[in-house]
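A single protein chain has been omitted from the complex, and every remaining protein chain is retained in its original position.
Now for chain A:
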Amino acid sequence: MSRLVAGLSMAQQYQKRGHVTFDSLGNGLERRQPGNSYTSKTRINQKYHIVGFISSGTYGRVYKAVERNPKTDGTSPTTGKELYAIKKFKPEKEGDNIQYTGLSQSAIREMSLCTELTHPNLIHLVEIILEDKCVFMVFEYCEHDLLQIIHHHTQPPRRAIPASMIKSILFQLLNGLHYLHQNWVMHRDLKPANIMVTSSGAVRIGDLGLARRFDKPLASLYSGDKVVVTIWYRSPDLLLGARHYTASIDLWAVGCIFAELLSLRPIFKGEETKMDSKKTVPFQRNQMSKIVEILGMPEREEWPGLTNMPEFQQLQQLIISRGGIPPSLYPTSQSALHRQQNQNQPTGLETWYSHQLRAGQYPAEKSPGKLGFDLLNKLFEYDPDKRLTAAQALEHEYFRCTDDEPHNGEIWVPSNCFEGLSETYPHRRVSTETNDIGTSSLPGTKRGGLPDDSLAPAAKRR
């Protein structure tokens, strides 16, 4: 069990620990003067060369970089330099000078979870450098993300994403998600922009800034962050105000992403109701109605918890305004009758799905097909308790291999989503105008993500 190596001091030895390399952080024994001022031994600019600027997110900026003096250990002949994406969390500005303002909850989450988790379908963290009052998280570089890939297919000539590619993306996404859930981590912000794809077709779930653990009894999850998940990917239980939501919210988002891969546009593209001045969390009426338009009204026979949802009243008003009859006004028997009558007609989702398959001109033998519909339908289950789990989704027949040997009949999907495809996707756009990674660089312009609201005073609820 001993990790001591003869001839190394404990401090040196210590630096060898861990799967993340930390040599940049240096030796804690020499670094500090009494008085506790912080200085980092390695400077980000010494170790990495910033190639360009990728994106400005809610919490900071992301840069593309190469290592200046890559270690060649002789075992792997490295052709070309390894690429990195460096996410920089900047401190808030107080007046003119930059101060230590305490790391945001989001930075803490992403740092602590990324150092703990390793999985082929999760973004790989290389190291974390704390320098100049900023946190720099160095990730492996991913050439693509789903937002880009979808966008590329919408460019003329607009053409659908091949079914095999969708299947591989979905399988890898579910695989990564299954790992997260197994480790009691909810992602809470799954959307195309946060799902990276490497140039070799591996899917990597990224942006763990909203992710949190749910392994231990917690004060109501609702109390911490009032709003999670970008609105278009938000599950109906969240929209209806669920406080004790579960990992199933991530599966709803996977459903939305599946649909978006098929149709090249968000399936439920609602308009966000902004928080009012009293800071009450608004009911996302428009978003809910987009869902209802396709999936029909949730009914309490299928979702027993429905009537207990905090926003149930709002939902009923929505129904009345749409000229429908709220399900709770239905006597149960009649409601069942109502459903029976509809049984032979395709549901809204089925209509939507077959329309997408036609529009996408999927050839019969290379189509997401009926099994794809069944999977999607089960991801869009209203009742969060009945919604497929990641583990169940991974076992869905949709993923059974019908190709020839060697995997025929198994649940098996190629781990390169580009396999067998001729399409080449454009490289990530990198701007070289602002590749100064120093603290003096421009503050990030918000890209419309959700603010980290966990430190805000608890909002009043209706």
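Simple rule for what comes next: a contact is a pair of C-beta atoms (placed from the backbone, for glycine too) under 8 Å apart; a residue touches a chain by one contact, two chains touch by 3 or more; residues count from 1.
The rule is simple: contacts and distances are computed from a predicted model.
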{"item": "Per UniProt, the name of the complex member that is left out, chosen from \"N-acetyltransferase domain-containing protein\", \"RNA polymerase II holoenzyme cyclin-like subunit\", \"Adenylyltransferase and sulfurtransferase MOCS3\" or \"DEKNAAC101749\"", "value": "\"RNA polymerase II holoenzyme cyclin-like subunit\""}
{"item": "Per the touch definition above, residue among A:Arg159, A:Arg213 or A:His407 touching the missing chain", "value": "A:Arg213"}
{"item": "Options A:Asn45, A:Asn183, A:Thr273 or A:Ser289, residue touching the unrepresented chain", "value": "A:Asn183"}
{"item": "Contact residue for the chain not shown (choose from A:Thr101, A:Thr154, A:Gln313 or A:Ser354)", "value": "A:Thr101"}
{"item": "Candidate in contact with the missing chain, chosen from A:Glu116, A:Asp403 or A:Glu423", "value": "A:Glu116"}
{"item": "Contact footprint on chain A, counting only the chain that is left out", "value": "1-4, 9-11, 14, 17-20, 22, 25, 28-29, 32, 34-38, 40, 91, 94, 99-103, 105, 108, 111-113, 115-118, 128, 130, 133, 182-184, 212-213, 215-219, 224, 454-455"}
